[in-house]
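In this view, the complex is presented without one of its protein chains, the others remaining in place.
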Amino acid sequence: MLLVRGGTVVTAEWSRRADVLCDDAGRIAAVGPALDVPVGCDVLDAGGLLVMPGGIDPHTHMEMPFMGSVSSDDFQTGTAAGVAGGTTTIIDFVIPDPGTSLLGAWKDWRAKAEKAVSDYSFHVAVTHWDQRVHDEMGILTRDCGVNSFKHFMAYKGALMVDDGVLLRSIGRALELGALCNVHAENGDAVAYLQQDLLARGVTGPAAHPRSRPPAVEGEAAQRVIAIAGLLGAPVYIVHVSTEEAAAAIAAARARGQRVYGEVLAQHLVIDDGVYADPDWLGAARHVMSPPFRPKHHQNALWAGLASGQLQTTATDHCCFCAGQKQQGRDDFTQIPNGTPGIEDRMSVLWHHGVRTGRLTPEEFVAVTSANAAKIFNIHPRKGTVTPGADADLVLWDADSSRTVSAATHHQNVDYNVYEGMTLTGLARHTISGGRVVWSDGDLRTVRGAGRYVERPCFAPD
Amino acid sequence: MLLVRGGTVVTAEWSRRADVLCDDAGRIAAVGPALDVPVGCDVLDAGGLLVMPGGIDPHTHMEMPFMGSVSSDDFQTGTAAGVAGGTTTIIDFVIPDPGTSLLGAWKDWRAKAEKAVSDYSFHVAVTHWDQRVHDEMGILTRDCGVNSFKHFMAYKGALMVDDGVLLRSIGRALELGALCNVHAENGDAVAYLQQDLLARGVTGPAAHPRSRPPAVEGEAAQRVIAIAGLLGAPVYIVHVSTEEAAAAIAAARARGQRVYGEVLAQHLVIDDGVYADPDWLGAARHVMSPPFRPKHHQNALWAGLASGQLQTTATDHCCFCAGQKQQGRDDFTQIPNGTPGIEDRMSVLWHHGVRTGRLTPEEFVAVTSANAAKIFNIHPRKGTVTPGADADLVLWDADSSRTVSAATHHQNVDYNVYEGMTLTGLARHTISGGRVVWSDGDLRTVRGAGRYVERPCFAPD
Amino acid sequence: MLLVRGGTVVTAEWSRRADVLCDDAGRIAAVGPALDVPVGCDVLDAGGLLVMPGGIDPHTHMEMPFMGSVSSDDFQTGTAAGVAGGTTTIIDFVIPDPGTSLLGAWKDWRAKAEKAVSDYSFHVAVTHWDQRVHDEMGILTRDCGVNSFKHFMAYKGALMVDDGVLLRSIGRALELGALCNVHAENGDAVAYLQQDLLARGVTGPAAHPRSRPPAVEGEAAQRVIAIAGLLGAPVYIVHVSTEEAAAAIAAARARGQRVYGEVLAQHLVIDDGVYADPDWLGAARHVMSPPFRPKHHQNALWAGLASGQLQTTATDHCCFCAGQKQQGRDDFTQIPNGTPGIEDRMSVLWHHGVRTGRLTPEEFVAVTSANAAKIFNIHPRKGTVTPGADADLVLWDADSSRTVSAATHHQNVDYNVYEGMTLTGLARHTISGGRVVWSDGDLRTVRGAGRYVERPCFAPD
Partner (left out) sequence: MLLVRGGTVVTAEWSRRADVLCDDAGRIAAVGPALDVPVGCDVLDAGGLLVMPGGIDPHTHMEMPFMGSVSSDDFQTGTAAGVAGGTTTIIDFVIPDPGTSLLGAWKDWRAKAEKAVSDYSFHVAVTHWDQRVHDEMGILTRDCGVNSFKHFMAYKGALMVDDGVLLRSIGRALELGALCNVHAENGDAVAYLQQDLLARGVTGPAAHPRSRPPAVEGEAAQRVIAIAGLLGAPVYIVHVSTEEAAAAIAAARARGQRVYGEVLAQHLVIDDGVYADPDWLGAARHVMSPPFRPKHHQNALWAGLASGQLQTTATDHCCFCAGQKQQGRDDFTQIPNGTPGIEDRMSVLWHHGVRTGRLTPEEFVAVTSANAAKIFNIHPRKGTVTPGADADLVLWDADSSRTVSAATHHQNVDYNVYEGMTLTGLARHTISGGRVVWSDGDLRTVRGAGRYVERPCFAPD
């Protein structure tokens, strides 16, 4: 047993002074002022700290095979980096090759994830459509604790699905009470623009954002919202990076449609200036999709989070080292897409969000854990501080600062997009399943201690 | 002590089976499954019921002098009708005559409210501007538990203030950490249209909505949002009744502005067809401002509540009996404005909101109590079910129905705008300050048992 | 030679009393007050009449093979019906079967059109993509007088093209200085909804609008605007029928994009009530795509025309008689899509547009001829009244009325969607190429008198 004593508990609803008692089953046993210390109970001093739900990163890609490489953070190193930053749960993506079994892929990912040091769950991608996909969606939701399916409107010739597949999959998910996620970029347009740029000899990483301008995302967001609207189905749009997509979501919600939007911490603070880096690798390391955007888009993302029109923050954590990025040296379309981010998300949100007055501490909890827990139906097990919930906590030091560097981070990758950024607000201690796994800079994780989190479906429509 | 046993607790965040123990100080002592029954503790069986925070109606006018009359529900009868419907807290309006002391008016209202049977609080209206108003805003916030000020952009020649007063008052409130409320209708336009209609001999109640078309509200909402935006101040718009105003609020929020919108239960389900009633009194009884609207506006209001762009529901409860309405027999501008509503708000929201799938039970709690508590800074004392909070609860029977009628309601007024409407979802028991005040149709209120709720300011800007 | 004497000339720019002299080459020789009568010149009295440019219908389908039928008005009967209503130029569509030669199809359509009684031109549809299409687009623009290409985003499995083809074709057109037209409906969604309805046994014509709801059009309009925007190309959206599509066009124009929108006269005044007709044939006769819409969409279309955000009016004239419509008796997806309209377009626009105050007479000319002439680059040859222009005129009787009926119309089809509608404003005389072809109810057309109108490209980008 562990008593977190003397802190200020912050949930998405309120803040107040309270102790938190964690039982030996890894759950919260009590929350209240001045709790008694049970016999044999460890005590962790939270004086001056905020006691918040551990972060949930609903969008990561650990050891994912992609574009001929495998992302360099595996489930152990990636989740360890997460707890160092205050994140205690990830929802990663099972991505079957088109034509293959969803269930088979899910089993593969389950096996890879056994070594995780904190809890994890899975979205499963639908990358083609046939009767088996239809049936396996049923099995996954009924037997495997999967309540969300992912779709790519981009990556033509690889993961991309057309509107017909979207309609079938969203329709099927609605029937099952599951939620569909979408990567919204128009893959036909991306492919056309990529070919056009290459044909004109434009091959460097600066071409990457030119091949995926904001309208490419805005269009796809509009489209999938319209498609979901036709079916009366909810839809969750991952990594919203443009004011166009944010506006499309807000407009749909104003019509009464249930649409959710996720923002990556990276997009909130980094703009497309990075692609002007004369150093090839410097620019290539920022190649991700959607790309970094002109600065004015950031205000729409922050406003979306503050107003509740965008609900979650994530990282799309997907690491590739210098040698991997090099495979696109002569052709930007071959640069593995992705950036690291899981370790710094919460500090970025606190520093640039709470300290600037854009978000209250309660809203910080909402967008870093509570809303993801609600949307993906693991609330109140995750995302709040209440008796019965999992004892996943971060003890937040709102006033201390650290400077980000690849030299000191715990992510298994050789750079950090926030390199040199000084952030105020950091995870002083992190608790996962009732155990302290990060304390004052000391990682105390256990390989395989993380559990698979089953997520039940919503009542079907 | 009172143990509410066997129900399903529903807050704005989650629902789960739990007992709730209320202590003798009128607070919640514990929330959890299978709580022990303390010695001497009463037990109330909540089996099959939802245990939710008592409703907060943030907009009522009890015994208000207005247009030469006084609204017929006083603080006792009005709050009693509230508890019969599940509402346990009201925020009423202190409305000083232009030129008079805010503090004096606040004292008057405090005195009138002594007889309330459940808790109450006050917004204070600013109806003119001078140094004393400036100073008394300071006193009210510091010493009197007032954190919100009300402004009328309509009622020209009476309560209306111009943009200069709005700027000064909103600026002053920002300095104090208080929130400004606004009745948003363009009073110049209303006066012009009223005169024009009267000049053309159009004197009946059907002229009322013609003198206050949707654009009159949309314009004023836009304007006050722009004014608050200039100052960087939050603003709360009462009784949003049009898609124009709802869109203005959503657009401001998408730019990152803190704007809140309140919806009246009446506007959600009643449309402007009521003014076509050939019976003068039938139509006159629906004269309120803003008026009832063409039906298509209702979707924007529901969608606003579901998407979180509109946050609260209220009633603008303001009762006038037939004799009072008659004073406008020859001139619709003399009909006292107002409709009753406090008793039925929660059932209307449940029946038309939750049962139709527009709102989840958690969202129902958000819009009937939790959001108002947060916005007006009495959360978590009010608006949730948690240890330490006031023991204001409604035990909700989600499946039973009742048919609304003035013959049976508890409001002190001779009609009901929902007359004959059968609503599923009703308050089976209501608890205020730990005491059962309504039980199975039996009112058990005590005159004067309600307490004045002080609301502290937010940290000033 | 022909002198039109004593009328009021109305162009898109101005109205004034003037005579118009037409020379023997079929051109306007002079416009001015009190012109002298040359020797041997015929005189047509235009006293009390408006002398306007003959109408241009930029969207017709004469004798088109479609859905297993051929539309019943051929180029002779269809253009004759046009002149009876004041329309003297049509732009029809060459629609090659997917995979076949554009040039070959263009030659086929040229041959069919030889019998036209008034002038005609052609858009050519791109229904697939390969090198030959690319090359033939060059030939058509250079040698054949074609400056516009049509694309279908609907009719999956038949005419529909995907976004990749749209990008290639719009890019190619931009290079050539040609303009792309688009039928904007999401064909994947239509196919999905059709199958879903049929699978549920919903087979009648009332299912038609349910398979193509407004969002299906709004989405596609958004998408093609985004695609054209990526390329910096203009785009023309045919038959805009919804406020969603109209709003998408207006928004794009407000960003500086060159987007044009066309409205069908039918959509301006007929709503989706027609599908509730218990008579199968009555409903089936209104099956066209996009379908008739709920009434509130009409205001957006009228406002678009009045504000200049939508520029042209057309008819999508495509006639199928009862026997042809019957082929979809058991399956609404097999009903040939299309309605007649060419004969009544101008009267509908005058009666419902000018007489209601929505449009001025000058705006009437703009939306019935001048704007189409400008957009498709045949201005000032067509679409205005000026020396040198083709002598295509309608002498409009603004005050006389007629009642529409299939019994009396000149269209070769057995019904009229305006049956029984009394319209004020009619073509008293129509002049095509300097010859009177319609006079006081008397058709004086000559088979084959119509000329093919070559349209040069714009300067390429």
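Should a chain be cited, it is by its letter among A, B and C, assigned in written order, with residues numbered from 1 in that chain.
By our rule, a residue touches a chain if its C-beta (ideal position, glycine included) is under 8 Å from a C-beta of that chain, and two chains touch if they have at least 3 such contacts.
This structure is a prediction, so every number in the text was calculated from the model and none was measured.
Trainee: If the full complex is used, which shown chains touch the chain that is missing here?
Mentor: B, C
Trainee: Which of C:41, C:198, C:281 or C:303 sits in contact with the chain that's absent?
Mentor: C:303
Trainee: In the whole complex, not just what's shown, which of C:370, C:394, C:413 or C:453 touches the removed chain?
Mentor: Going through C:370, C:394, C:413 or C:453 one by one, C:370 is the residue touching the chain not shown.
Trainee: Which listed residue, B:230, B:276 or B:322, touches the chain dropped from view?
Mentor: Of the listed residues, the one touching the omitted chain is B:230.
Trainee: Of the residues B:181, B:222 or B:371, I need the one that contacts the missing chain.
Mentor: B:222
Trainee: Using the touch rule from the top, list residues of chain B that touch the missing partner.
Mentor: Answer for chain B: residues 162-164, 167-168, 171, 186, 188-189, 191-193, 213, 215-216, 218-219, 222-223, 226-227, 229-230 touch the chain left out.
Trainee: Would you write out the residues of chain C that touch the absent chain, in ascending order?
Mentor: Touching the chain left out of view, chain C contributes residues 11-14, 16, 32-33, 246-247, 250, 253-258, 299-300, 302-304, 306-309, 358, 370, 374, 379-380, 384, 386-388.
Throughout what follows, only the chains that are shown with their structure count from here on.
Trainee: Which chains are shared contacts of chain A and chain B?
Mentor: Looking at chain B and chain A together, no chain touches each of them.
Trainee: Find the geometric centre of each of chain A and chain B from their Cα atoms only, then give the gap between the two centres in Å, rounded to an integer.
Mentor: Result: the chain centres lie 39 Å from each other.
Trainee: So, what's the distance in Å between the C-alpha centres of chain C and chain B?
Mentor: 54
Trainee: Express in whole angstrom the distance between the two chain centres, defined as the mean CA positions of chain A and chain C.
Mentor: Their C-alpha centroids are separated by 50 Å.
Trainee: Can you list every residue of chain B that touches 2 or more other chains, as numbers and ranges?
Mentor: Answer for chain B, listing residues that touch two or more other chains: there are none.
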